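A single protein chain has been removed from this complex, and every other one stays in its place.
Going by the order they are written in, the chains are A and B; count residues from 1 in each one.
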Amino acid sequence: MKIGIPKSLVYWKRPYFWENFFENLGFEVLLSPRTNKEIVEIGVKISDPETCFSCKVYFGHLKWLEGKCDLIFVPRLKRKGNSEYCPKFFGLPDLAKILVKTKILTETFDEKKERFEESLVKLGEKLGKNKEEIKEAFEKALIKEKEIKAKQEKETLEKINSNSKKIILISHPYNLYDEYVNLRIKERLERLGVVPIFIEEIPNSKSQIPNKFQIQNSNLPSFHWEFAKEIMEKIDFILAKKIDGAIEISSFACGCDAVLKEFVEKKFKEKNIPFLYLVIDEHTGEAGFQTRLEAFIDTIS
Amino acid sequence: MKITFPYWGNYTVAFELLAKKLNLEVVPPEKTTPRTIEKGVKIAPEMYCFPLKVNLGNFLEAIEKGADTIVMPTALGGSCRLRYYAFVQDKVLKENGKNVNFVIFDQSLDIFSKLKKISGASFFKMIEATIFTLKALNIIEKLEKKAQYLRPREIEKGDTDRVLISAFRRMREIEKFSELLKFEKEIMKELNQIKIKRKKVPRVGILGEIYTVCDHVVNFEIEKKLGNLGVEVHREMSLLYHLKKKIFFKDFFIQRKIKPYLGSTVGGHGRDAIYEMLKYVKKGFDGVIQLLPSFCMPETSVRPILEKIHQETGIPFLSLSLDEQVAEAGIDTRIEAFVDVVKNYYQKKQKT
Partner (left out) sequence: MKAYLGIDVGSLTVKFVLIDKKGEVLYWNYERTGGRPIEAIQRELKKLKEWIENHNPKIEISGVGTTGSARYLAGVIVGADLIKNEITAHAKGASFLVPEVRTVIDIGGQDSKIIILENGVAVDFAMNYLCAAGTGSFLDAQAFRLGIPIEKFGELVLKSKKPTTIASRCTVFCESDMIHKQQIGHKVEDIVAGLCEGLVRNYLSNVAKGKKILSPILFVGGVSENVGMRWAFEKALGQKVIVPKYNKVMGAFGVALLVKEHPPQKTKFRGFEISDMDIKCDSFQCKGCPNQCEVIEAKMNDKIIARWGDRCGRWSNLRYD
């Protein structure tokens, strides 16, 4: 049996985890390719015109997988701890069922109601596996995930502590890691002689954050979105270090970012750190994008 | 301290009465106009949803008239951007040199302690004011419902709305509960005296985001327009309906009903849209209109599902995204054409 995974949106919340998990269970996994023009075009064509660009890309990936595998895995991510994922994730399996004919494999992950591991067991049981097999597959996948994550974080910390010019890139992982969507921003910045740091790769343990930099500002709402909480905490961490500039990337029509941007921008402006806000969608032109990046880099040097 | 709050259709009257009942000094928001919206849009974050921008316009106008404290709800529904409205509005207003206080409340009971703090009213007074306000809301919704029935049937076009306009003006002056009851009787009598032709007419159900469906300014008076074109409008979603739903955990029941279409909440009233559409289909309605602020997260999430129900059942369906860029003429053309489609559907059904 072949399980398809769209390499987009929710995938990037835990990259490498899902394919490892299913492979450990003994299934063949088909990942959709990295986002390309064709995928974006199909996605834009089949999605609601007012949904966010990231969802459109995701639906493009779904469509690419259609007919190429037996099941397509679309998890319903609801809560991580007490915080919620983006509400657009809640309805993904239902929308996927409307869009593609291939059967959708799904399971709800609501950690406030049920431990992640328990939801995984339910998912595995749907595929005819027993508890032991599932737990083993999960632990193996987790170890691998931790290894990758630890390596990333180590490298990032080295970057943060280096003396070169550093730019923090603030966005959702599905924008940061999808090079087609973000127009290879990392590469572009490196060529301009600065070191880009992904906010996603900054370690997220509160102990890392000096106490005085933890969120105290009463003007700041306490976010109920997991990513918003994490991003705000990590910004406090990075602000305690030396940083030369910040770039926030939003996909067009992202409702959560409309909220987040207001507070992210404020944080950097208060510290007089140059801040650039970029909105990406299927029409973002390379030339204009490059011009803005160059101009921004000029302002910080 | 002078308080103000966002304009929200006819409900505005009830909120004004509530504030007065608590002996608060209040600057009631002026009715939203295209200029209000323009002012709000000018200072609001571009990517934020439309109601936030309209609210800001209301606040700016009230601030000019001396308001210094804004009362604003946050999380009343599900996971939706309304939760952060007050924070963003506070920030934006301060950035534009308007130093105002925000009193925010969510669905928890701490609204009472906050109200006590600003008004100094006793617990008894607050209960009394709450009951008074609930009754006022109840009357407003009754009048709106009655108008939905009368408009397509009235013989002299415009009779119903003439009564309503003067009724809401009079309502603002009411102080006592007994006056409220008397007022209700009188207006109902006036409405019942409107000459109508009793007949069967096509029925259209309205669903969507609660602010846009209930505010006749931002939805370009869609109920009135449909009524004048000979269509009876039904609208399940209302403020009291929403409150009742919360109190009786109706969402649990709704989730069970819509299971084949959507397995979870998507925030806001996303699930309700599907539930209501299925209900309208079951009750033999002749059309469904979805209203939403452009890019509204819950409503755009469920729109493909509503489209699917439309394809499966054949019931005419129209979705209208509303924001500052929408021109009324364009909306009118769509409404008129939609009514023609609805009438075709209705006639075809009558024949079979």
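To be clear about the criterion, contacts are C-beta pairs under 8 Å (C-beta built on N, C-alpha and C of every residue); 3 or more make two chains touch, one makes a residue touch a chain.
Just so it is clear, the model here is predicted, and its values are computed rather than measured.
Across the entire complex, the residue among B:Asn96, B:Thr333 or B:Gln350 in touch with the chain not shown is B:Thr333. Residue-wise, the contact with the chain that is not shown comes from B:Ile165, picked out of B:Met1, B:Ile131 or B:Ile165.
Within the complete assembly, A:Pro49 is the residue of A:Pro49, A:Gly67, A:Gly81 or A:Gly193 that touches the hidden chain. For subunit A, the list of residues touching the undisplayed chain reads 44-45, 48-49, 282-283, 285, 287-288. In the full complex, the hidden chain is touched by subunit B at residues 30-31, 33, 35, 157-158, 161, 165, 221, 304, 307, 310-311, 314, 316-317, 321, 326, 329-330, 332-334, 336-338, 340-341, 344-345, 348.
Following the convention adopted for this analysis, only the chains that are shown with their structure count from here on.
In terms of their C-alpha centroids, the spacing between subunit A and subunit B amounts to 35 Å.
Residue ranges on subunit B touching subunit A, taken from their complex, read 45, 47-49, 78-81, 83-84, 87-88, 90-92, 261-268, 270, 294-298, 300-305, 308, 321.
Partner subunit B is touched in their complex by these residues of subunit A: 47-48, 50-51, 76, 78, 84, 87-88, 90-91, 93-95, 98-99, 106, 108, 219-221, 224, 250, 253-259, 261-263, 266, 279.
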